[in-house]
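Okay, so here's the structure we're looking at.
Shown here: the complex without one of its protein chains, the others still in place.
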Amino acid sequence: MKKEKKKKVKNQNHTLPLLAMISPTVIWLFLFLVISLVYIIVISFMTKGPFGTIKWMPSLQSYIDFLNPVYLKVFRKSVEIAALTTVFCLLVSYPFAMALSKTTGKKKMLFMILLVLPFWINGLIRLNGWVNILRETGILNSLLMKIGLQPINFMYTDGAIVFGMVYAFLPFMVLPINNSLSKMDPALLEAASDLGAKKFRTFCRVTLPLSIPGIFSGTIQTFIPSLGAFYIADIMGGGNTMLLGNLIKNQFTSARNWPSGAAFSVVLIVFTLIVMKLYNKVGNPEDLV
Amino acid sequence: MTEKMDKKPIISLRNVIKKYGENLVVNKINLDIYQGEFLTLLGASGCGKTTTLRMIAGFEDITEGEIFLEDENMAGKPPYHRNVNTVFQSYALFPHMNVFDNVAFGLVEKKMKKAEIRKKVREVLELVQLTGFERRKPDQMSGGQKQRVAIARAIVNNPRVLLLDEPLGALDLKLRRQMQLDLKHLQQQLNITFVYVTHDQEEAMTMSDRIAIMNGGVFEQIGTAEEIYEHPKTKFVADFIGESNIFETSIHAVEEKMLKLIMEQGDVTVREQGFEVNEIAYLCVRPENIKISEFPVEGFNLKGIIKENIYVGSQIKTTIEMINGYLVKKTAFPDGDMKPAGSIVYLYWDDGKSVLMHTKEDKIYNYIESAEGGSIPS
Partner (left out) sequence: MKAAAKAGKEKKNGYGYDLIAYTVYAFLYLPILIVIIYSFNKSEINVNFTGFTLDWYKELFSKDRDLWQALKTSLLLASYSTIISCVIGTFATIAMHRYRFPGKQIIENLLYIPIVIPEIVIGIAFLATMSMFGINMSMTTLVISHVTFCVPFVIFTLRPRISGFDASIEEAAMDLGANQWHTLKRVTIPMLVPGIIASALMSFTLSIDDVTISFFAAGPENTTLPIKIYGMVRGKISPDVYGQCVIIMLGTIALVAAAMLILSANARRTKRIQSN
C-alpha cells in the first residue's frame, strides 16, 4: 500500500516535466501536420463540386483521373527529371565532397562557409542569374556569336530544368557525403595503402563503401525535393514542361479541382514513402539529417 | 578505529536489492558507515559497487530494502534533497562555467549571499591548491586540476558524506599516488565521511579505514586492510587481495583446536576452529609466509621441487612444484631461505600464518534463498 503511493509520487515527478517539454512540439505537429495530411487524404476521395468547392460524396474519380495518359506522362517525366537531377548531383558532389574532406583548418572553414553562403541569397534570384546566362539572347549565346558560332537554345528544355535543380539541390548532396567522408579515419587510407592497395583500389574498397551512408542520405535529400519543386520548372522550363509539382499546384490554384490535386498529392506521398521504404532497407534513417 | 565503531552509523544500508529488469545487480546487502570514516567499496567491474554508491547518492532507485542517512529513510528522496555529494569518475564539471561558478554551484542553489559564496569558494580553492584558477574553464585545465575542482565543488557544500566514484581512474600512476595521499589527508582534515569506490586494491589499502569487498552484488568481507589481508574470509577475497596459495582440503580430524587436513599436495595440521570432520575447505597461505626446509617439519607433509627463482629487486620470487603439479608461490627477501632450482624441499609455515575458509557451496545455497527465486549472480 505504502509502496504503491511512493511509486506514484515518483511517476508524477517524471510525467509532469516530460509532458511540459514534449507536448508543444507534439501538439504542434499533430495540429498542423497530421490533421492536414489526413484531411488531404480525405478530400482526395471526394467529388469536385461546382466553382472549386468540394462535394462530400465519396468517389474514386480523382484517382481514376490520374490514370489519364497525360497525367501518367507528367508523373513519369517528374520521376525521370528527379532521377537525372540526383545522378548529376551525385556526379558533381562526390569529387567536390572529397576535395572538401581533404582540406583542413581555416581553408576548410572558408570552403564550408562559401558552400552555405549562397543559401542566404534568394534561390530564385540565383536561378534568374542562370536564366540571364543561358537564354537565347543571354550572355553565353552572345559569347558564342562573338566567336562565330550559332546560338544554342539552352533554356526552356528538360535539360534546363535538370540543370536548375542540380544547381538548387547540390549542397544537399554535398553536405552528407562530406560528413561521412570527414568522419572517416585517415589511418584507414594509410592502412589500405600500407596493405598494398593502389589509389583506385583504395577508393573502391575503402573510401566508397564507407561513404555510402552519405550517398544514400544525399540521394534522398535531392530526389524527394526535386519531385515536388514546381518553381524550378516554372523558371527554367518556362511553363513548357509540366511536372507533378506544377500539376498539383495548378489543381489547387487555377483549375480549382481540389479532390484531384489532393489525389495527386497522395500519389506523391505514397511514391516517396515507397522510396523511403527502399531506403530504409539499405540505409539508416538516422543518417538523413 | 574502535571508538568510531561505538558511534551510531551515519549511513545504513538495510537488505538493499537492486535489479535492472531480471538482472540482479545488488543482492540484499547490509552495511553501516560511521561518522568520519573512510570506507572503500572495492571490487572488479560489474560487482555492484558503483550501483551501491549511486543508490546512496539517489541517482538509482532501490528495488527493495532501505537506506538511512542519519536515521532518516532516503526512500523517494531525489539527489538534491540528500546531504551527500559526489565526485564523479569523469569529474562532470560544467563545461560552460568557469572554476568559480562550478564550485559555487551548490552554494548558489542554497541561495547563499554572494559575499559568503566568494569567501567559501576562496577557502576551498585554497584547500585544494587552486587559488588563482577561478576564471579558467574546465577545458583549459589538466586532469589533476579538474579532479581537484570536482572535489572542491563537492566539499564546499559541507556534505555529511562525500561519495567518490573511482575519482582517480583517469590519472596517470604517479599523480594517482600523490592524489591518494592528498585525499586521505583532506579527509582527516575535514573529518567528513568518505565512501570511495575503486577496483584498485592498492588504492583501497592505502587510503581506507575499512574496505568492503564486493563480488556478484554481495559483500564478501568488510574490514580493515589488515584484517582483510591477514584473515580473508573467502577464497575470492584471498585471491583478489594480494597473492595467495590456495589449497583445497578436506578436514580429516578435529583434535583440541587443531585440525588435520588432507590435501592432494600432502597432509597438514593447522590451528583452527569451527570446522567439522569431512567438510571441504580452502586453505590459504600468503607467498611471504611460505618457508622451506631440507627436512620434513612436524605437522607438515608438503614435498615439492623448486622450479625457478626470479630476482625482482627487493624480493626473490620462487615457484615450487608440488607432487600433484600444483605450483606454490613463495616470496622472500634475498638474504632469506633460498635453495637453488631443482632442490627437493619441504614446505611449512609458522603457526597462525594460514587461513582456513569454508567453501562457498553453502553460500550459494543462501543466495538462492535470499533472492527468492531470483537469478544467481555469476
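Letters A and B name the chains as they come in the text, with residue numbers starting at 1 for each one.
Here, a contact is a pair of C-beta atoms (placed from the backbone, for glycine too) under 8 Å apart; a residue touches a chain by one contact, two chains touch by 3 or more.
Note that the coordinates shown come from a computational prediction; the quantities given were computed from them, not determined experimentally.
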- prompt: Of B:Ser12, B:Asn27, B:Thr52 or B:Thr86, which residue touches the hidden chain?
  reply: B:Thr86
- prompt: Given the full complex, what residues of chain A touch the hidden partner chain?
  reply: 13-14, 17-18, 20-22, 24-26, 28-30, 32-37, 39-40, 43, 92, 95-96, 98-100, 102-103, 111, 113-133, 137-139, 142, 167, 170, 220, 224-225, 227-231, 234-235, 239, 245, 248-249, 252, 258, 261-262, 265, 268-269, 272-273, 276, 285, 288-289
Query: What is the set of chain B residues that contact the non-displayed chain in the whole complex?
result: 57-59, 78-80, 84-86, 88-90, 92-97, 105-106, 109-110, 135-137, 140, 153-154, 157
